[in-house]
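Just one protein chain is left out here, and the rest sit where they should.
Letters A and B mark the chains as written, and numbering starts fresh at 1 in each.
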Amino acid sequence: MGNNVLIFAEQMGGKFRSVAYEAICQGKKMAQGLGGKAIAVAIGGGVEAVAKDLGQYGADKVIVVDNAKLKDFTVDAYGKAFSEVVSKNDPAVVLLAATFQGKDLGGYASAALGAPLSSDCTEWASQDGGIQVKRPIYAGKAYVTVKFNSQPAVISLRPKVFLPDAPDASKSAEVEKIDLALSDDDFRSVVKEIITKTAGKIDVTEADIIVSGGRGLKGPEGFVVLEELAGLLGAAVGASRTVVDEGWRSHSDQIGQTGKVVSPKLYIACGISGAIQHLAGMRTSKCIVAINKDPEAPIFSTADYGIVGDLFKVVPALTAEIKKTIG
Amino acid sequence: MNIVVCVKRVPDTETKIKIGGEGTKIDPAGVEFIISPFDEFAVEEAIRIKEKLGKGEITILSLGPADAQTIMRKAYAMGADKGTHLNDATECQDTLAEAQALAAALKGMQFDLLLFGKQAVDYDNGAVGVQVARLLNIPVVSRIIKLDVADGKATVERESDMGKEVVEVKLPAAFTAEKGLNEPRYPKLMDIMKAKKKPLEEKPAQLEAPKLTIVKMDYPPARPPGKIVGQGEESVPALVNLLKNEAKAL
Partner (left out) sequence: MLPIEGKIFLLLLIGITVYFFTKRAQYLISLLKLGKAEDRSDNSGERLRFTLGQVLTQACALKNVTGKDLAGIGHMLLFYGFSFFVVSYGFHIAEGFYEKLNPSLFGEAFNNGFFFLLDLAGLVVIVSVIWAAIRRYVVRPERLVPSLEAGIILIVVFCLMILSFMTEGFRFLAEPEPFTSGAFVGKFFAGMLSGMGLQAHVHTLFMGTWFLHMMIVFGFGIYILYSKHLHVLASHPNLYFHSTRPKGTLQPIKDFESAESFGVSKVTDFSWKQLLDLYACTECGMCSANCPANNSGKPLKPKDVIINLKHNLFENGNNLLTKKEGEEEPLIVGSVVTHDEIWDCTNCMACMEVCPVAIEHVDKLDDMRRYLVLMESNFPAEVQTVFRNMENNSNPWGMGMATRADWAKDLGVKILSEAPGEFDILFYVGCAGSFDDRYKKVSRAMVKIMQAAGINFAILGTDEKCCGDSARRIGNEYLFQTMAQENIEIFKNYNVKKVLATCPHGFNVLKKEYPQFGAEFEVIHHTELILDLIKNGRIKLKGELAKTITLHDSCFLGRYNDIYQPPRQILNSIPQAKLVEMDRIQKTSFCCGAGGGRMWMEELRGKKINEVRTEEALTKNPDLIATACPFCLTMFEDGLKAKNADEKVKVLDIAEFVANHLL
């Protein structure tokens, strides 16, 4: 029975992502509780050079699988490499970030090793010599506390829940490079092309953040202030039905009962009164901000945060403030 | 082209979740059950491929309680041809055990495409598709938003953190469907009627002992009631602070 924690250090384009540091910091803490070591695993093409830096976040050791063929992530190839590292090291816990890659790899490793899995964990605790986790289910309408009955446990952590500790430049990790034999069979799926995100228009159904405008914008030109905020946040610009009816915005931007139904992480409603036909399209958004000059507007009863005021003053101020705070 | 689609019966997304008696499961009373929305994208995609190619057979595989057959019939009404219900009266809560049971059932089936939703919107682990693919030793791409099949290969698109990836995969292969893959159809009444007569095989799910245990189920902390942060642009810094630190939305 191992007592180490094996942590997948996710990288993109040869650089570790902040979620990798989040996972390593938590992995180190878990390992301390289990009396074992935190072992980071870096997989990719050209990751060896930066691998030792992971020690600054608490990795006792970094295992590197560096192979030009692994430049692009595919679950088949990465999964094979990762599972082999896991099975050789016999850890108590396999830890990942619950990102696209982390969830894929977690599933793969779980199946390859016959290990139980819990995704998107938001809390963990040492319990009876093992790890218990808490995770949301039913889209966050309930939480479960999970106990694992076998080792290793494959756990992925919800990004941004556990913030990484500041790096300690005095520390560095032992780097172990592993060569794995990868066969053609591991490349039955091949990334042919990566179309990087461009600054172009984001569709409201795909956006994580939506800045949406209603009649309060007074005309098509009023949307300029929303476009600025949206540009800064990488958000899509949505519109209420009345605005689309007036021809100020195109029908593809319309949010509501007869338009698009959206559920972004953040929905900023500007000059929208919030009649039910609009609410039906956006009320499941995770966080709703309302900016409206009418304190009686129904949107305020649905919003998490509201500002009563002239949106032509509030929205530019919001843009400036976010620029200042987030950069 | 033979396609197998795995679907799961889940509570409707608007359901008010009530935790049941033992405190480790939900109380199903008054809950409307549906096909997990992402699984529905998978079913729709299978039907579109079949329609495009003009041939093939679509098999629905569902692991769940007896009532799972209701949502299987819905997939039939959309256009699936037949299916197997892996009956699980235990309400298994272990993703891996479910994946293993599905894989065991799939081993006896011939297929070119194996489709899943990217996650079932109950336990939200988002792992079963990849797990089953690994257990069957076939390639898998998760969260696809486009799927083209030709010459024993599939070309798919999916969102990644870097943008959009185009991935080419040898068949047979598994894919999990993301929102945006398609808009599922509303079945025609004739098809709803025909769905009642399509073959549905029932087998007990071969579930191993779960390797994890749900110790308890809790409600999340109550969402704080909405608040008016303030009047006018002076309240903007307070709002940004709340968005960043309380809601963690920025």
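Methods note: a residue touches a chain if its C-beta (ideal position, glycine included) is under 8 Å from a C-beta of that chain, and two chains touch if they have at least 3 such contacts.
Small disclaimer: the values here were computed from a predicted structure and weren't measured.
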Residue among B:K188, B:K203, B:K227 or B:K248 touching the omitted chain: B:K188
Residue among A:S18, A:N149, A:S250 or A:S301 that touches the chain left out of view: A:S301
Absent chain, residues of chain A that touch it: 215, 242, 245-246, 251, 257-259, 261, 273-277, 279-280, 298, 301
Contact set of chain B toward the excluded chain (per top definition): 12, 14-16, 30, 32, 34, 183, 185-190, 192-193
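As a working rule, only the chains that are shown with their structure count from here on.
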Chain A and chain B, separation of their C-alpha mean positions in angstrom: 20
Complex contact set, residues of chain B against chain A: 11, 13, 15-17, 19, 24, 26, 93-96, 99, 121-135, 138-143, 155, 159-170, 173, 179-180, 209-220, 223-224, 226-233, 235-237, 239-240, 242-244, 247-250
Footprint of chain B on chain A - complex, ascending: 12-13, 17, 72-76, 79, 99-101, 103-104, 106-108, 110-112, 114-120, 132, 134, 136-150, 153, 160, 188-197, 205-206, 209, 233, 265-266, 284, 286-289, 295, 300-310, 313-314, 316-318, 321-322, 325-326
